[in-house]
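One structure, as structure tokens, below. Some questions next.
Yeah, one chain of the complex is gone here, protein chain that is, but the others are all in their spots.
We just call them A, B and C in the order they show up, numbering each chain from 1.
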Amino acid sequence: MNKAEKFFWPIRVYYEDTDSGGVVYHANYLKFMERARSEWFRKLGFELDQLKQEYGILLVVTALSISFTRPAKFNNEIVVSVEATEIGKASMSFKQDIIDKNNDGDKNKQIMCSAKVKIACLDANAFKPKPIPKKVLEEIKHGRISNS
Amino acid sequence: MNKAEKFFWPIRVYYEDTDSGGVVYHANYLKFMERARSEWFRKLGFELDQLKQEYGILLVVTALSISFTRPAKFNNEIVVSVEATEIGKASMSFKQDIIDKNNDGDKNKQIMCSAKVKIACLDANAFKPKPIPKKVLEEIKHGRISNS
Amino acid sequence: MNKAEKFFWPIRVYYEDTDSGGVVYHANYLKFMERARSEWFRKLGFELDQLKQEYGILLVVTALSISFTRPAKFNNEIVVSVEATEIGKASMSFKQDIIDKNNDGDKNKQIMCSAKVKIACLDANAFKPKPIPKKVLEEIKHGRISNS
Partner (left out) sequence: MNKAEKFFWPIRVYYEDTDSGGVVYHANYLKFMERARSEWFRKLGFELDQLKQEYGILLVVTALSISFTRPAKFNNEIVVSVEATEIGKASMSFKQDIIDKNNDGDKNKQIMCSAKVKIACLDANAFKPKPIPKKVLEEIKHGRISNS
């Protein structure tokens, strides 16, 4: 199975993202990852609000595991990767990393956190599983993402 | 005109509320103030979700001014006050302070920030002004709030 | 090994916690869980800011896995549980659930989300692992938590 290529989304860390420990608050990395997934869908040609209107679906996170390796700080430029790893009938799984853009040296030291995220396609009203629309499936499987 | 008595709501500051400056992130005081207004409505006998279901209204912030005097820090116990200062046909104004619970000394040093908040009553679908339900008006004007 | 008993912390869902999907935004459950862990430490006799001052340590999340079963909505009263499952030299693991307080019926339908959270004890300046202070270890292993 072909899958959409790995996608990268740059994010700047602002004060709102940090906590008094001096680094990004742990829950906020999940926000960064969702921003990147939203942009990944947009790159494939889909707007999440239009998917809701057109197909009556919501894409929601049903499970995730994340490990935090190195903290991001205020003003850091980070990059969030999105890679679809499994596409089911009504669910998808992603591998996502957050990478330190300004750490050019040791590649192993660039990863700040790493997650597996499972998404379910739900009926927007009933909140029950609903098949991913065919057009979306096709685009995910064969779509080409150019990181321009 | 009688108005509901001043109401106080205690809040604990957690990591999520702070930023890397070491203090509560400025926008988060607005969250604290809204929590206190929600509890004020509850004390008067109204649940905001039920107001939406029963009367088809939303209460939204249309304007606010706030001054920040002394910062709150992680783990601080603060108290948010709610005082209705004006009740119109489709709007209300509140005076709200955030008070340092652990500063028992100089009263003037207790106020951390102080705001005036204007709320509009909107039709939940049309997002246009809609009169505040009579029952709510009555309770705000004559209701008694006991800060137990 | 004896461990501190299971602890429960009640939380009310406010507007700030929800998103336009109509339910609590997924990353915000992590905030709820951290609030509960902070209160668990307090119940054991420790304030996180004092631990930093006295021992120079920070307790940070290094990994977590979470599954979301049923969404929480605006105004819901939920309860967050905290249970220490492993205590290492410089790390601890917790099992945490978020429970629907108002669902008294089927116990299985009460759990909204469920997580395993790993915490590391770090030197507050060097951000490197540092042994958990003995006094804290003792309290976690033998402490009694009364959910009054």
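One rule holds in what follows: a residue touches a chain if its C-beta (ideal position, glycine included) is under 8 Å from a C-beta of that chain, and two chains touch if they have at least 3 such contacts.
All values derive from a computational prediction rather than experimental measurement.
**Q** For subunit A, which positions touch the chain that isn't shown here?
**A** Interface with the chain not displayed, on the subunit A side: 12, 14-16, 31, 34-35, 38, 47-49, 73-75.
**Q** Just the residue numbers, please: which parts of subunit B touch the chain that's not shown?
**A** Residues touching the hidden chain, for subunit B, are 21, 26-28, 30-31, 34, 58, 60-68, 71, 127.
**Q** Hey, which subunit C residues sit against the chain that's not shown?
**A** 15-16, 18-23, 25, 27, 73-74
One rule holds in what follows: only the chains that are shown with their structure count from here on.
**Q** Which chain lies at the heart of the structure, taking centres as C-alpha averages?
**A** Smallest offset from the overall C-alpha mean is found for C.
**Q** Suppose each chain is reduced to the average of its Cα coordinates; what separation in Å results between subunit B and subunit C?
**A** About 28 Å separates the centre of subunit B from that of subunit C.
**Q** Determine the centre-to-centre distance between subunit A and subunit C, using the mean Cα coordinates as centres, and give it in whole Å.
**A** Roughly 25 Å separates the two chain centres.
**Q** Give me the residue numbers in subunit C that touch at least two other chains, ranges are fine.
**A** Only 31, 34 qualify.
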